[in-house]
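Below is one structure, written out as structure tokens; comments come after it.
Note that this complex is displayed minus one protein chain, with the remaining chains in position.
Moving on, here comes subunit A:
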Amino acid sequence: MKFTTFLSGAAILAASATASFAEGEVVGFAQIGSESGWRAAETTLTRNQAEERGYQLQFSDAQQRQENQIAAIRSFIAQGVDAILLAPVVATGWDSVLEEAQEAEIPVVLLDRQVDSADELYLTAVGSNLVHEGEVAGEWLVGEVGDRDCRIVELQGTTGSSPAIDRKTGFENAIQGHDNLEIVRSQTGDFTRAQGKEVMESFLQAENGGADICALYAHNDDMAVGAIQAIKEAGLAPGEDILIVSIDGVPDIFQAMADGEANATVELTPNMAGPAFDALEAYWADGTAPEKFIQTESKLYTQVDDPAGEYEARKDLGY
């Protein structure tokens, strides 16, 4: 009796040992922090992806400080992890720590943001193309209005930030050559709901109570949500009287789309880890080096894409 118990116990141990050899890779994740809902969702999805694939994820929250991220990467190297994911808080100053990882033969994958180090120092970078996001939004509006004249107001992100500059450029590229579309007012709403609402109120005042506005393009969903409230309080129907297109794909914009108050959003997917892990698996298997930049899909969602279901799927991701 005792002997058989021992045997079966040993068998279980052996089985679990082989399992951990097969898929027990340890991945270190040096995250920036949790400054926004999107960032929190990225962390949640990275954890989920690692769990699904049977990786052991070592997570480090750097609280917006580069020195914390560098310290975390050094400790990952000391532990001898199989790969490191890095969402760099700034672009500069990574050369020496990336060289250390390279000497230890640990592949580093950049998530969401880029660094200005030489590209042989990291395996690949996964991210979204911000200009392309703006183009997707603009192309949707071009298709939606057809030949009608359309006066557009634009809520920009934080002045001078790269998402604000690139999303503006992309949108302008898309509407170029369509003379019936024109951006008549453009102001910064600082990526926040409160500013989005306040600036939209001034747009409505300046454009004949909103009667002259055909569409709103917001550089992120939060500003669009604020603007929707301003439009409602002005007695207009957002989504009908004024078309609304924005970028990010946070849960609340899907709720607004389900209520018919927003028309379209371009998703900035928080699932950067999925493509990163795919690239790592190919690399681990036979040393395949991926492209230096893996562009995530900028998917367009409109009212026909089951916004209520999308809201349910996203609301617990930490947004």
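Just so it is clear, a contact is a pair of C-beta atoms (placed from the backbone, for glycine too) under 8 Å apart; a residue touches a chain by one contact, two chains touch by 3 or more; residues count from 1.
The working rule: contacts and distances are computed from a predicted model.
S.K.: There's a gap in the complex where one chain should be. From "Tripartite tricarboxylate transporter TctA", "Sarcosine oxidase subunit gamma", "Simple sugar transport system permease protein" or "MxaC protein", what does UniProt name that chain?
M.R.: Spelling it out: the chain absent from the display is recorded in UniProt as "Simple sugar transport system permease protein".
S.K.: Among A:L121, A:A206, A:A258 or A:I294, which one touches the chain that has been omitted from the display?
M.R.: A:A206
S.K.: Identify the residue among A:G37, A:P88 or A:P307 that touches the chain left out of the display.
M.R.: A:G37
S.K.: Out of A:D222, A:D248, A:E261 or A:E310, point to the residue that touches the absent chain in the complete complex.
M.R.: Candidates A:D222, A:D248, A:E261 or A:E310; residue touching the omitted chain: A:D222.
S.K.: Counting contacts across the full complex, list the positions on subunit A that touch the omitted chain.
M.R.: Given the touch definition above, subunit A has residues 34-37, 40, 156, 159-160, 185-188, 190, 192-194, 197-199, 201-202, 205-206, 209, 222, 225-226, 229, 233-235, 252, 318-319 touching the missing chain.
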